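Yeah, one chain of the complex is gone here, protein chain that is, but the others are all in their spots.
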Amino acid sequence: MKRYDLIVAGAGPAGLSAAAEAAKCGMRVAVFDENAKPGGQLFKQIHKFFGSKAHKAKIRGFNIGSELLAEAERLGVEVFLNAPVLGLYDGREILVRIGDETRHYKGDSIIVATGASENMLAFPGWTLPGVMGAGAAQTMMNINRVRPGSRVLMLGSGNVGLVVGFQLLQAGCEVVAVADAAPRVGGYGVHAAKLARCGVPFYLSHTIVRAEGSDCVTGVTIGEVDSGWSVIPGTEKHFDADTICIAVGLSSATGLLKTAGCEMEDKGPFGRLPVCDEYGQTSITGIYACGDVSGIEEASSAMIEGRISGAAAANYLGFLPDAALKARAGELEQALEALREGMFAPKNRGKIPDKTDEGFDVSMSLLTRGYLDDAEVAGYPGVRSAAGTHPVIECTQNIPCNPCQDACPKGCITVGENIVALPQIDAGAECIGCGLCVASCSGQAIFLVNEDIGGGLASVTIPYEFLPAPKPGDTGVCLGRDGKPVCPGEVLEFKSPPAFDKTGLLTVAVPQAFCGRARFWKREA
Amino acid sequence: MSKIIIVGAGAIGNAAAYYLAKTGVQVTVLEKSPYIGNGGSSRNGGGVRQSGRHPAELPLVMYGVKNIWPSLSDELGMDIEYYREGNLRLGKTEQHLEILRGLVKNAQAGGLDMRMVDSAEARELCPYLSGEVIGASWCPTDGHANPLLVTLAYYSAARRLGVTFVSGAQVTALRKLRGRVTAVVTADGTVYEADGVIVAAGYDSRKLLGSVGLDVPMNPVVLETLVTEESPPLFYQMLGTAMADFYGHQSTHGSFVFGGTHGLEPYADGSRTVGSSISASSTCRGIIGFFPVLKELKILRTWAGVIDDCADHIPVIGNPAETPGLTVGCGFSGHGFGLSPVAGLLLSQLALGQETALPLDKFRCDRFKAKV
Partner (left out) sequence: MTERKLLSDLVPQPDDDMVVCRCEEITKGEIRRAVHDGMFNIHEARRFLRCGMGLCQGQTCGRLVKAIIARELGISQSELDDATGRAPMRPTEMRIIASEVFGE
């Protein structure tokens, strides 16, 4: 039987990272994945990632996927596609379907990185065509280039719901609402704000009452829920819609681990997960689990976990000395811990702080309506008034991210050692208006403002990732943070150089009085 | 006898509980697993087969097929998907036919309606056979049922009759008190007392019987089964082969359930219920060799189960004389499901000290002797 030093099930962010790390230590590695393309979810992530340089922040997911794949291939990892692992058996043996055959392979070590699947929600009409997982909609759009529908309701305000909601807008869909049974937006405020300023309304404490339609979805009714999650009569709201996206969390795809006999334990809201040591080793020696299969987190964390498991497998088989493992794992764990800090860290799940780490008020408007209230914006450290062009950073929650700090060639922006800290503007540093900070911000929360460009006008530069690209002279209406029209706006400039990596910088002229409120621009119909 | 404890909530334990409860006895069933019927009862291929039985078992299963199985759905108040559409045991070579003729001879000696059929008649009975089949044995009164439903239907009906079921209650020892086995102890130290105890705990029975100085020589053997996606109805006979490559049937749902052996089962670690990497492939090759028409059907699940394979491959059913109060039903050696209703009935009669519906001399606990 063909035998490898390491067999990895799943060529997503965790699996490829594990494979690359192990191959780097000299191991013969094979990765098997059921999909036709490697990368798992990475290749449908068209947004820029959060974190720091170590986490490949500000790089778009699919580019991270390409980098990772190139690294694995360079290191001699064999990647088998269209190759579902059917079972994991005693003796670290796997059965894989390849073409019309079932092949047996053995690994002296096995890493299971099979990811997760989307949770569903049952409500009357949920089986109608047009109801789909948000991840499925994302696959349709970003992998298969098919628009899932034209009018979409998104259920779920976690990062998946928010990110996919925004991508639906980018694909030309109308997002009629984001609803969530929870009383607070579950994902990053900056993701919510991107949707809200495009005019998408948020309905917190709301769930779907029913999907309407006989052969397919033609509408949806949502309603407000009480503390027992029951819909309060009389609070129903109807939307015409042809698509309902469900983004109510993921479940770890633990099937292979369970067939192998790995011990599982209940992790409360995270479900039943494999019992793993600090390196991801399961209850069975030589079998590791990393990425979403061992607990749902972001792709950034999955990649680090993969590296740790890859290094651990290398150590187990004598390819990496103990001291080297300790050093490598230590460095990786530090990167992982940096991601597991802040308001949305797994350890803070379910807790809503009143204040940021720095003592600023946490915006309740952002948490309940998806946008910062105009009146409260000025209180944050990234927001200040100044002469000339200067950045306005509407980043108000402690999330692990710092590319803006590195982006500014003049050192205007400081996040500091702790990457969950809020960015601060150094009043003494000079802004040259290059826009690198705007393009680097994965949350699209940085704007350039010049409060006086003459003639009673101000300019506002906003990150803009929609087609067609605006041209100077185009006229339109500026929308506020809440997505409501605030003033007319004429395009002064649209820049999208390669360094901005497809985040266009749209500069519009607005009446001076509105430069603190205009945060999106819509072409005149 | 007004209170009985049953150890093991499998098909047989549940059936015994049901028949006891019908007589008004107060029954408590203790099940080690958190799930009712989680052993062989939920893992077997569902055969209700008389053909190919050991001569000693034949009267029991014939009694069941005649008196219990046909009315069991009505009795338990739900469709347990029993089909009495016959059993074809297939042969491709003269050597196969020789084996089948031997089985037919044994069956006929036991009074069972079973005969050899040629390839044409076999194909008339089941048109989907491979052209390589040259003959078969045929028992028209054999059949199959849904073991998941039989096990849970007995459970559900017994529960409605007031039987107490406790799952996650692992009995670790039997207790002989003042000369009678009337109590059991669970892993958490709880002692359950009654007037008598039935042990129907599969291979685990061995350790329990050991606690009162009895031994049934048996081994745990891992066997595997698989199920396909659903298919339009093709045939409802129970199928097998002379070489026992596979056996199985199509269920009411439309899926096919097949078991099979690859030959290395006796050497697997019987203490763990895990499948092997070679089993499903071996069974599929067996099936396709006889039913090529099924080759495009998708396999949805495979699973393993542990049988309690007794030294002489027939069960122990009885009240050991040395241990009054104790009734034993174990060692069914992989053919317990078809026997489960009758075994449950017999155990209930034994526990109550009644005359049993059939003689049980051949199933005594003390029959195992040195060979010289």
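Going in written order, the chains are labelled A and B, and every chain counts its residues from 1.
Criterion: a contact is a pair of C-beta atoms (placed from the backbone, for glycine too) under 8 Å apart; a residue touches a chain by one contact, two chains touch by 3 or more.
Source: prediction; values computed, not measured.
Judged over the whole assembly, touch between the missing chain and the shown ones holds for A, B.
Only one residue in the set B:Leu100, B:Ala169 or B:Cys310 touches the chain that does not appear here, and it is B:Ala169.
Residue A:Thr254 is the one among A:Ser17, A:Asn142, A:Gln167 or A:Thr254 that touches the chain not shown.
Within the whole complex, the absent chain has one touching residue among B:Ala194, B:Met238 or B:Leu294, and that is B:Leu294.
Among B:Val7, B:Ile36 or B:Val316, only B:Ile36 touches the chain left out of the display. Within chain A, the residues in touch with the undisplayed chain are 1-2, 34, 84-88, 95, 97, 100-104, 117, 119-124, 126-127, 251, 254-259, 264, 266, 268, 271-272. For chain B, the residues touching the absent chain in the complete assembly are 34-38, 42, 148-149, 151-152, 155-156, 159-160, 164-169, 186, 188, 190, 228-229, 253, 275, 278, 280-281, 284-285, 287-288, 294-303.
In the analysis below, only the chains that are shown with their structure count from here on.
The distance from the centre of chain A to the centre of chain B, with each centre set as the mean of the Cα atoms, comes to 52 Å. Residues 87, 89-90, 93, 95, 102, 104, 259, 261 of chain A are the ones touching chain B in the complex.
Across the complex, chain A is touched by residues 272, 274-277, 281, 302 of chain B.
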